[in-house]
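Note that one protein chain of the assembly has been removed; the remaining protein chains are unaltered in position.
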Amino acid sequence: GSGTEKSGGTEGKEGKDEPKNTEPIKIGVLASQTGGLEAYGKQTLRGFELGLEYATGGTNEVAGRKIEFIVEDTETKPEVAVQKATKLLEEDKVDFLVGSSSSGDTLAVLPLAEEYEKIMIVEPAVADSITGSEFNEYIFRTARNSSQDAVAGAAAIAKKGVKIATLAPDYSFGRDGVSAFKEAAEKLGAEIIHEEYADPAATDFTSNIQKIMDQKPDYLFVVWAGANSPWNQIADMKVQEKGIKISTGAPDIAALSTMEPLIGMEGFTVYYHDLPQNDINKWLVDEHKKRFNGELPDLFTPGGMTAAMAIVEALKKTDGDADSKKLIKTMEGMSFDTPKGKMTFREEDHQALQSLYAIKLEKKDGVNYPVPVLIRELSPEETAPPVRN
Amino acid sequence: MTAILETKDLSITFGGHTAVDSVSISVPPNHFKSIIGPNGAGKTTFFNLLSGQLIPTEGQVFFKGNEITRLSPTKRTRAGIGRSFQITNVFPNLTVMENVRLAVQSHEGVRYQMLKHFRSYNQFEKQAEEWLKLVLLDDRKDALARNLAHGEKRKLEIAMLLALNTEVLLLDEPTAGMSLEEVPAILDVIRKIKQRGDRTIVLIEHKMDMIMDLSDTIMVLFNGALLADGTPEEIMKNETVQSAYLGGLHSEHAAKA
Amino acid sequence: MDVLINLSLNGLATGMLIFLLAAGLTLIFGLMDVLNFAHGGLFAWGAYSGVWIYTSTGSFFAGIIGAILTGMVLGIVTERWIIKPVYGNHVQQILITLGLMLVLSEMLKVIWGPNQISAATPDYLSGSWEFGGIIIIKYRMFIIAVGFVVFLAVQYLLKRTKIGLVVRAGVMNKEMVQSLGINIQKVFMFVFMIGAGMAALGGMLLGPYSGVIYADMGMEFAILAFIVVVIGGMGSFTGSVMAAILVGLSGSFMAYYVPDLALAANMLLMAVVLIFRPQGLFGAKG
Amino acid sequence: MSTLLKLDQIQTFIGQYHILQGVSFEVPKGEVTVLLGRNGAGKTTTLRTIMGLNPAAKGSVLFKGEEIKSLPTYTIANKGIGYVPEDQGIFADLTVEENIKVAVKKENDETRQRLEWILDLFPDLKKFWNKPGGLLSGGQKQMLSIARAYVNNNELLLIDEPSKGLAPIVVEKVMESIQQMKEKTTIILVEQNFMMASTIGDSFYIIDDGRTVTNGSMNVLREDEEMRRKYLGIA
Partner (left out) sequence: MFSNRMNVLYLLAAVFLAVLPFVYDSRSMLILLSQVFIFAVLAMSYDILLGYTGIVSFGHAMFFGIGAYTVGIFMKRFEPETSYFLLAVLVTILLTAVVSYFVGLLTLRLKSHFYAMLTLAFAGLFLVLAEKWRTVTYGNDGFTFRVPDFLKDRTDFYLICLGSMVVVFILLKRFTNSPLGKVLLAIRENEQRTESLGYSVLQYKVIASVVSGVIAGIAGILYAVSLRFVNTSVFTMDITLDALLMTIIGGVGTLVGAIIGAGIIEFSHHWLTALAKVHWIFERWIIFFGIIYILAVMFFPMGIVGSLKKLKFSRKKKEPASVNSDAVSQGKS
């Protein structure tokens, strides 16, 4: 009955007293398994499972404790996310939360992590406010945030004297993205001459594109997410022919296939399977192909894997102790291996600093979508976003 | 004594068609006036102007000396002009009792009471029952209005008007479709109200014997205009009325009566 | 000047596209008075089946025909099993068609997977011409043309045959229409089938417009279609075209001149129209 | 003279209500058969049962010897039965012209002639040819409803209280027209206007409480005051 709320705490203490706790560690994973972000949810889940396996060497055990994880579908609805998160915390008594696919769902769950004093690894939700204004100390994010994207985007194109216009959907994601980009780009000496925001649900973006063309920028930097995209119309309006170069973040493979018109574009990406050159990624690609009949890991698959690896790494360091306070101390500033190389949880806001990739979209034989080809890796330091909490 | 209901040059035009054409009448209190005229003469439209369903293009309507030309139907009903409809117009999914009770409730002025239970107004139900008895419909009081036969709906229509208990009653063909047997009963009701002597009644009907029997005066509408206005005898003598409205058979009939 | 022409042309084309999306609903909702919330499902199915046929056969034309046929078959099934029991009852219509909508859009994911799918224009329709500053996108001209043809065809059907009258009469008084010797159920089924076919056509043509189709596209565009039918005036086919074009143009011009209100463009337009013309642009006075 | 329509012990339910509990009558070809009875007796329901709008649960409805009891309404209508319902059944948003157009089964010379004839009878309809039916006056709606049933060459017409709401002179016209039509068309008439019923009716049936209680030739009823009083409450 009444002790439930503090049970997490007591358990932790017990863990400290007993020399060897063999209770399994439980992780609750929140992801969109239905609804608009279903595809992202699936990527995270696959990655997470593979990550656990990799990090524990296939034993699914750390410091003598088994790791179990329970997946819940948030349906991309905040109220469902809260319901499911509470269930995980209350009934399954999980030690960690991981998730979720949407920023809204994640934001709604943040206070629960604090209330129940459990670590939440945010993956792949991108809103800056998660590690910014809405931050609490139980939150760690393995995903990159909007600002990191923006900094990477800026790094890819911004130089002294370059005139840039931006196009973004008119909601938080787009607005956050552009303001972060602007800051980063201006720091690099570029000039933002026009910001265009479009109704994300619109069928027609030509007016917005027209307006950008009127400004005659050197670059058009596009922040976009969601199925309904402006690529076709950018091509139809002959933006590139007018000498305006396009730049944007490369999305997941399904969305890449709609970017045919942007071949030749320079931009950045969070992940594409052949960009990171390390053993972990190689393992990921191989295992993923093996298990999911030849499919490649996609945009957020390594993120899921990273979340698992961060947890295992932290537990290794505490020797299986899941006490949150202790974990927080351990994880702040912790560096750990991931398919994207080393990441580090920044002490101030628990944001994982990580590599991003400056790329160019190219047509490749035998691949039916434009492929992001590496121009250069942007180091974690280079893409570090400002601290905003 | 001043007129209770009066119109001055009342006209209404629907897209070029003048349905009521400069009609001026004056009905003294407690008077029984009938309106006759061919189909489409403008009788119902005239009623609509009196009861506020329509706003005239020209002219004025007065009730007890006050102009009410632009008043809403709601306000006119509250002021004391009640009407029944030619095409039956009831609340189909409420019971007969509930239909009439709504009229009683309005008459009693209980309009915005939202905190008390409606059952604390038992007297409404009793009154409603009285009215239903009067029109011989009390045995159907729990039936849904939409399940009534046509004639029964007509009776309900009348019961609702009576329950409003207004000073002026506008009756639009109350007995259309009512069975031979029951017309006299309804006639009786109307007659009783007339005899009470405190109600003004305006009646539209095509049943001439009924009109002759009840009316103090009769007005005749013709293509929207007032053709004649006078006592039953005067009207029956009017040749235009004879030929254009009553037709051959009826003149015999009228002569007999 | 160039800007004005570009904005107008693109607004017009978008309007025509919206018209194609809404045309089916004009019949089903405007004329037959069925609050069909599954309409979006019908055109999402049109889009998926059409694009699938196009990519597997390589013939855009086959894709169009395939989409229309898919829509018609779905229309018949829907009418027969879902709509028929609930004619004239809006409350039940809302519930049952929302249920159908869920089934339809989830089935898409079962068959074609949850990922968005890219939808390309055929070569002969892709690209654009440029005259001075005026850019004419080929596919948009194609949409305008198709919209025009569909408009004329349906207008012919409604004006030259009794079908429009019979449907309107049937909605007002089904029993009476039957008493006049008309098999109204068959007529309703036919009209519903045509409406569903047009919805599917609209969906199919939408794909290449933005380059991508996805399972949830249905609900998004269905609301737009409802807006068009209502502000055009229920049951008025001309009204729907005009409303659609108005929506297209206002979207285009507002995005350019008052971008801050662009998000609210459709809702503002609808509010303004309905406050000043409560029966819709071409609706008979109620 | 042959029988065109024959109802035998018809029982009809509406919902769970047993409305018709035994209606039987025969309609001879070329005659006007009148159904009489008080309000709520079941006259309208009888007509609706014939049209298949409230199908009979038991009994039989034979039209030209063929059982039509369980056919759908439109099939029954297409066998040559026209219906003027008591609430007129006007399509309010359709114009007078469109109301008639919906009804017309075949556009040929004959229909055009019939239409002309009926419009001459009711010139008001011609006058308001393009007006929405819902805006007509009560009597005009009645005229339109009758006209709509007349335009087709029906063998049998079911007319429910046509005189309701019509000016006396128009009632006369309707009577005249029915007389004229009798040559081609058989008619079942429900009518409360006894003057009209007795003038144009050939035979009558009285329905009470969902049953046919008595019948006979109209001449008999005209003479038999006792019977009138007993069943119709009039002298």
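Just so it is clear, A, B, C and D label the chains in written order, and each chain counts residues from 1 on its own.
FYI, a residue touches a chain if its C-beta (ideal position, glycine included) is under 8 Å from a C-beta of that chain, and two chains touch if they have at least 3 such contacts.
All figures in this text were calculated on a predicted structure; none of them were measured in a lab.
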Response to the item:
Cross-chain touch to the chain not pictured, restricted to C:V3, C:I76 or C:I94, is C:I94
Fill in: chain C residues touching the omitted chain (full complex)
35, 82, 85-86, 88-92, 94-96, 98-103, 106-107, 109-110, 223, 226-227, 230-231, 234, 260, 263-264, 266-268, 270-271, 274-275, 278-280, 286
Worksheet item: Since one chain has been left out of the picture, which residues of chain A touch it in the full complex?
Response: 1, 4, 33-34, 71, 73, 75, 77-79, 82-83, 86-87, 90-91, 103-104, 107-108, 110-111, 127, 129, 133-134, 170-173, 175-176
Discussion item. Please output the residues of chain B touching the missing chain, sorted low to high.
Written reply: 51-53, 72-75, 77-78, 82-83, 85, 89-95, 98, 101-103, 105-107, 110-119, 121, 142-144, 160, 164
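The rule is simple: only the chains that are shown with their structure count from here on.
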Response to the item:
Touching both chain B and chain D we find none
Worksheet item: Relative to chain D, which chain has the most distant C-alpha mean position?
Response: A
Worksheet, complete the sentence: Per the C-alpha means, the centres of chain B and chain C lie apart by a whole-Å value of 49
Response to the item:
Cα centre of chain A to Cα centre of chain D, whole Å, reads 76
Response to the item:
When centres are defined as mean Cα positions, the distance from chain C to chain D in whole Å is 44
Response to the item:
chain D touches at least 2 other chains through residues none
Fill in: Residue list for chain C, restricted to those that touch at least two other chains
none
Item to complete: Quick one: label the inter-chain contact graph as line, ring, star, complete or other.
Response: line
Item to complete: Identify every two-chain combination in which the chains touch.
Response: A-C, B-D, C-D
Practice prompt. Spell out the part of chain D that touches chain B in their complex, as residue ranges.
Written response: 14, 17, 37-41, 44, 86-87, 124, 135-140, 142-143, 161, 164-172, 192, 194-195, 232-234
Worksheet item: Mind pulling up the chain A residues that touch chain C in the complex?
Response: 35-36, 38-39, 42, 170, 196-199, 201-208, 210-211, 214, 227-233, 236-238, 254-255, 257-258, 260-261, 369
Worksheet item: Contact residues on chain C for chain D in the complex?
Response: 162, 165-166, 168-169, 172-173, 175-184, 284
